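Structure below; questions to follow.
A protein chain is absent from this complex, but the other protein chains hold their places.
Just so it is clear, A and B label the chains in written order, and each chain counts residues from 1 on its own.
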């Protein structure tokens, strides 16, 4: 069967016996199952339980409340989509998030591109500068903006003394919210964008130039399309993180122009309308998932989690 | 190279815009006037004195440190186990499980927050230490898993096999071979977990109670309710705590790069 000759031992008969047995097959040998390969699964259990109970379960709870509070049905979603102010708030939230995404992209692209053409040392420095703000809490940074942007703050003071205008509504306005959010979210655009740009072959641009393309044409026809995965990954991250912002709109925004997260807080904490608040939550979650799914397909291979290490 | 010059100038502006505004909080904290007006008038340490002598601020700082330290320990332990488990198992849908652990990073915090609020209401976990730790662990865990996984990728699986042939069981192999080798990632992950918890605000806002408030919650409440410049001093302390911890994490990853090189 499986082999021809065994060994150079002087007495071969037991070996032949072995051969015969092995040829006899199944009845003499018991299958031994692959041992212990289930053990690593045990290591996953604690994390799985924690994430299930304190992440998944709360989300399910939100969903269940949205269709049962105060009674079973879709009345909360009907309320959500038929109340004009809700749609205004949703529009404002998406609009702000979208605006922030575009501004982030415009600022981040040249920065990320610069990172790909400088020396390693400079690149590390540029990366450090982009990460530094991540190390300070949003709350502290928002506090700083409050000081700077307030009506009696230094920026309005400067505008007034130099241009004679103002005070402009820098704070308690969508402008303040967008400014704060852009500053906080910029790293989430730069990092995935850089990791995508770093993969693009630098010789492509001169090659396109050799073929007669003007630098601008070469950029738009060659480089920009190749950087699309990074643009998608960065934009989707910034957009969905922006949708859920609560602190910055609450502190820098106007209470008359609230965003969805504030509306949620208002419904639940202020009016005890759990059904409304949770329906809004599910709406936001669904939007997030849809955006992720749509853009995730286009940006395969670029991690949305880039930059969360180091 | 005019393009590079222009880009560099833009980059400098970007960095200034990223970093400088936050720093106004430092002069504000030394303001001798009781207002948030910039520029500050005179120099005084009264807001720091206020912070360090006010029992409610101290209690919030204590709670924050306590929650952050316990969260760090819990998230790191669970994260190491999960990362090692994920590196060893092979089955259909494994990437689904990986994503399951990482999704708390992208799901809007406010949605998790109302869910936890609802859940904690029922189980009387609002404003409790376990409640805070568990909530923060969920958002700190992905960062530990990401960092430990990155470290694990640099560890040759044959080292564990070698250790086994030399007579070491699984636990022994983990503690004397694997753990020392992934220590940089573990350290970075742990520090990330600490800072995540220490700075966490949205979940904390929802699960707080007058009995237990973390520092960010107290800062937020103070900012929205009154205009007390003590907040500036607190913010500076909180900022430096985070930055110092993150610098340590940065140092730990540098070391990781050197070892794997």
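As a convention for this text, a residue touches a chain if its C-beta (ideal position, glycine included) is under 8 Å from a C-beta of that chain, and two chains touch if they have at least 3 such contacts.
Following the convention adopted for this analysis, contacts and distances are computed from a predicted model.
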**Q.** Chain not displayed: protein name in its UniProt record ("RNA polymerase subunit sigma24", "Carbamoyl phosphate synthase large chain", "ABC-type quaternary amine transporter" or "Putative ABC transport system ATP-binding protein")
**A.** "ABC-type quaternary amine transporter"
Q: Sort through B:12, B:45, B:121 or B:162 and give me the one touching the missing partner chain.
A: B:162
Q. Of the residues B:99, B:176 or B:211, which one touches the chain left out of the display?
A. B:176
Q) Residues on chain B that touch the omitted chain in the whole complex? A) 156, 158-159, 161-169, 172-173, 176-177, 180-181, 259
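Everything that follows uses one rule, which is that only the chains that are shown with their structure count from here on.
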**Q.** Separation of mean Cα positions, chain B and chain A [Å, integer]
**A.** 17
Q: Show which residues of chain A lie in contact with chain B when the two form their complex.
A: 39-44, 46-48, 50-51, 53-62, 65, 107, 110-111, 113-114, 117-118, 126, 128-141, 143-148, 150, 152-154, 183, 186, 237, 240-241, 243-244, 246-247, 250-251, 261, 264-265, 268, 274, 277-278, 281-282, 284-285, 288, 292, 304-305, 308-310
Q.
Residue numbers of chain B touching chain A in their complex, please.
A. 4, 7-8, 10-11, 14-15, 17-19, 21-25, 28, 36-39, 77-79, 81-82, 84-86, 88-89, 97, 100-112, 114-119, 134-135, 137-138, 141-143, 145-147, 150, 170, 188, 192, 195, 198-199, 201-202, 205, 216, 219-220, 223-224, 231-232, 235, 238-239, 242-243, 246-247, 249-250, 253
